[in-house]
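Complex shown without one protein chain; remaining protein chains in place.
To keep things simple, chains are lettered A and B as they appear, and every chain counts its residues starting from 1.
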Amino acid sequence: MAGFNIPHVILQPLQQDVGYKTDQIVPVFIFHKTPLALAVLETSPFKTLKDLIDHAKKNPYLVSVGGSGAYTGYHMATLRFEKMIGTKLTYVPYTGAAPQMTSFLGGHITAVFGASDDLTRYRDKIRVLGFATEKRFPGFPDVPTLKEQGFDMVEGVDRGIAVPPNTPASVIKTLESAFMDIAKRPDFQEEQRKGGFIPLAMGHEEVKEYMKKMTELYTELAQGLKK
Amino acid sequence: MRSQRKCDLAAGVFIALLGAVVILAASQIRGDVEERLPPRTLPYAVGFMTLAGGLGLAVKAYRFHGEDPRIQWPETDGWVRIGVNLLLLALFTAIMDPLGMPITTGLYVAGAIWYMDRKRVVAALLAGAGSALVVYYLFIRLLELTFPLGPLGRLGETVLFSWDLLLAGFADALTWTNLLWALVGCLVGTLIGVLPGIGPSAGIAILLPITTMIPPTSGIIMMAAIYYGAMYGGSTTAIVVNIPGEASSVPTCIDGYEMAKQGRAGAALGISAISSFVAGTLGLVGLTFFAPLLANVALAFGPPEYFALMFMGLSLVISLSGRALLKGMIATSIGLLASLIGQNPLTGAARLTFGVVDLMAGINFISIIIGLFAVSEVMINVEKAAAHIYGTKFHGWMPTWAEIRRCAGAMVRSSGIGFFLGLLPGCAPAVTTFIAYDVEKRVSKHFERFGKGAIEGVAAPEGANNATSSGGFVPLFAFGLPTGPALAVLLGGLMSTGFSRARCSSRRTRSSSGRSSPACISGTLSSWC
Partner (left out) sequence: MYIGNVILLVLNLPLVGFWARIALIPFPILGPLIILCSVIGAYSIRFMLFDVWVALLFGVVGYLLRKLHFPVAPLVLASVLSQMLETSLQQSLLISQGSWLIFFNRPIAGFFMALAIASIARGIWLQVRSHAPEVAIDDADE
């Protein structure tokens, strides 16, 4: 049994030989979703999204955007954004969200595509330029979505639990109902919201459907991004 | 081959070949992320380094015409002993899965002891049975580590002895004493630390369920006691039997074990405890007064600084190899090679795995350390048919006052180094202990005593070890950022008792001047409890 996240497990096998294929992961449950957003430090000279984009256009490659890992949601977001604004950025991968945020807070990279939970935690130190969601994120009501600013992009990381491919169905059922009980509790959901997550409670079958949809979506996106 | 020169030549050639193989394998790596990040770079670099080192050694040995020291290869019976022991060990590993851990343990221990000394049949049988029981009851039942059970798996819950009832009994009887929980925590923690491979983080994770059975404050104290106990247990085995409890105990092995061989294990253990204590105190002082200032320093460390730090650590260690610089470089490249196998941490591309799935996860450095130190030490003793590990009589339970005074400088220096490096997120404790040891070696007027049982060589890593944990609390309290897995687990434990990291970080931002913020004070107060 292991934690997993989408789109990580979809994208990585697509792009290179990582030793597993997406359909080997049997999902049991998804706990929450964390939409991504582009943010800079509060002390940064870029006050709006437009400032950042203009700067990037004048200095291709100079703007560094942090994210955790390669071919993860963060990387994807950066690549898509790059394409939309028509300029190259530099994606700097880190080994996790914590190093990414520490480096960002220390001013070593210009901007991050951060997950909503990290951004919520450091909200006093950062300025969020745009959220990659359909509607405005409840935790940051005055931040416009990227869509509003002309960039139609929705990106997020969903996290949950998965089991290896040959797990018997009875085990999956047990696990699923256990997690469902926890996830449906209102106090648990409240905790999640406070932390900046969007609580979800997707069971085994639902997640499989969702993953199928996402795989199609990402395969298309990945094709579109190949140079 | 008795001659060092010839052996060096052979070794050099072998290593050069190894380097060539690596370079070839590196060219097979696919998958580039960006133009600037080709995942082949480091494997190529290490491959070349190995190749160059090997060639250099071979050439040097070939051209050498001087006094040729002898290598002490074992006699025939020594080889036989080593061979049989290795075979037994391999058998042990192979049978472990089907037959289950307890049974195989019993068989191996009994068999190995009987082989080593035909007369000790009774001892062999007792030890075999004893270890099988310990493995079963302690590790499988109490700690619930998933060792293979083999046929015993069918026994199920019908055991003679149930820990749950016993612990519940303790919980009821002892809820009135926090100190007692700290004691229990320390004992258990030390036991965990004694085992290589189960470090403080695993220890806390394993024992977390037990701590939930007792009141929260006691729980926090117990967790802290486990943490400290585990770190100390690691040094105990490092000194006494040359098995480092975890990576950070490795420098302790170097001088600590030498001291033990000279009969001064007591002194080594004593100075280890004293040094840890001093470092812990200094660390807490630093935490209380300097935390806000230092937290900003932690942020100033970005990727270039980390690289420079690691590079410095590595070059320090190599340059302290005395006159064996080339060999030090080769050793470094072997170490680098071993950790390159597996996935690239950033891109996830598979490297040097030759298509073997097991290698995808990479080689864990703890296995390397266990093998290098524990197993090879046993082999060396086996070859010599040693009756006891220590040749000399045991004398001196504690370090003398003179020795303690001598180590004072080491203790302070290592505390400083440990504390400072500990507050960098992601800096492994192993690094700090090595750097502290090396700095001490450089600073010392008696450079050559290190490695032969210099007591400062034990005080330094131990102090740094403890100070690193204190330093690790700085970003934890200031930003809610754990610097390593052990602290992350500790944080999880703390959070389950209601300690809020968001509260900490939000209060932190209100004091942008260097004054201690309320959160830091409350954080450190709870650490003084």
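Going forward, a residue touches a chain if its C-beta (ideal position, glycine included) is under 8 Å from a C-beta of that chain, and two chains touch if they have at least 3 such contacts.
This structure is a prediction, so every number in the text was calculated from the model and none was measured.
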Neighbouring shown chains of the undisplayed chain, as defined at the top: A, B
Sole residue of B:276, B:444 or B:465 that reaches the chain not shown, by the stated touch rule: B:276
Contact with the hidden chain (one of B:250, B:291 or B:464): B:250
Chain A residues that touch the omitted chain in the full complex: 61-62, 64, 90-95, 103, 108-109
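Here, only the chains that are shown with their structure count from here on.
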Gap in Å, rounded to a whole number, between the CA centres of chain B and chain A: 35
Touch list for chain B against partner chain A, complex: 30-31, 33-34, 298-304, 343, 345-350, 357, 360, 425-426, 475, 479-482, 501-502, 505-506, 509
Chain A residues touching chain B - in the complex, by the definition given at the top: 12, 15-19, 69-71, 90-95, 98-99, 101-103, 105-109, 121-122, 124-125, 194-195
